[in-house]
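Note that this complex is displayed minus one protein chain, with the remaining chains in position.
Presenting chain A:
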Amino acid sequence: MTAPSTHTTKPATGIPALLKTGFINAVIALVLFSLMVGIRTEAGSEGQLTYWTRFGELASLVAAVFGGSIVIELLRQWIGPTGAEKLVPPAVQSGMSFVGRYLAPALLIFTLLVPVIFYNQRYILDLAILVLTYVMLGWGLNVVVGLAGLLDLGYVAFYAVGAYSYALLATNFGWSFWICLPLAGILAAFWGVLLGFPVLRLRGDYLAIVTLAFGEIIRLVLINWQTLTGGPNGVSGIPRPTLFGIPLNNSDEGLAAKLGIEYSPTHRIVFLFYLILALALLTNWVTIRLRRLPIGRAWEALREDEVACRALGINTTTTKLTAFATGAMFGGFAGAFFATRQGFISPESFTFQESALVLAIVVLGGMGSQLGVALAALSMIGGFELFRGLETYRMLVFGWAMVLIMIWRPRGLVGHRAPTVYLKKAQAISSDLVKEGHG
């Protein structure tokens, strides 16, 4: 009767439960795909509607969903969060923490050297700039989602505000990039506060939906306010950045001519690379510092327990607003960079997909972790390029990779939180204890 009850408290793992999960998912797939795949319609030769059925394909899709959901369920149970951590022996874990300590500096040094190593590979440089842009966006959104625990699905709005601020100020008034950059950040932060006010009372799903709507509103305003934004045609001829007034072009005033070296278009790419690297590192530095200041601790406390915050006399309204504004400001900086790099922007660059991608980076990175977000941006944007050869299957493979990673590490790549202050020894806090916030 009193048999030792060792780890036998698993969720229902029986075959009936598995079959039930698989069956429910298969039914959902059947409903979804019956019209999308099962029936194919086309305009016939005389313009009439012709259609034919593809039940074979439909059946194989449904079967794949059925089998796939059972496999995922099994994976979840075998190498799930509880299993995975126990499977890793302590020696390997301490080895991993050793890697963790030196990974960030090593990555930084490597990043600094990228333009030197890959000087002649334009494709890699462009990709690196793209990755760094997303690292910066990820770090910016991390303030809102990772630290303050406010789920923001409309982050792209601030990216757009920053980009259009620079584009319009530069094309209309001819202001230089270095004046417009802080302005773009301030304007984005201002919009962050404007968004913050109405959503402060909302939590969780409601907050997510309202921020999502806000992102769409900004995009629709950009499309429809033709006189200011140029509507769907966007803004073109945005000035390229200059090195404190010295343009990076092939003219006599250009940097190459001044330095007396031969002009190469790569100069500008390298300059853009270091520009976004500097902006990203600024974001990182400010965030790390803010975390150790009372405001940063209040953000994290807000994520942990809002009621307790209020009982301690913390004004949760202004605390949330500052988180929104700070995140938005970094988004605005990144937007200004995007505009100067592209030379042309249109509302198409600021769709919900961008918000979702940046949010995915933050979640995959491990909410709140700076290193994790950087790694996630690298693997998401870089991985996306890696799979380019797979063409149509790219999204599928990519989606699978995401699902597998989230099964393996449900709390993200870096699954622990570093304390902001300590008496004797800073100990990493397991992510099981860290709350995700509820909006």
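Assume a residue touches a chain if its C-beta (ideal position, glycine included) is under 8 Å from a C-beta of that chain, and two chains touch if they have at least 3 such contacts; residues count from 1.
Criterion: contacts and distances are computed from a predicted model.
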Listed names "Lactate utilization protein", "Polysulfide reductase", "2-oxoisovalerate dehydrogenase subunit alpha" or "ATP-binding cassette domain-containing protein", with the criterion being the UniProt name of the chain not displayed: "ATP-binding cassette domain-containing protein"
Residue among A:143, A:199, A:218 or A:290 that touches the chain left out of view: A:290
For chain A, the residues touching the chain missing from this view: 286, 289-290, 293-295, 297-298, 300-301, 303-305, 307-316, 322, 417, 419-427, 429-431, 433-435
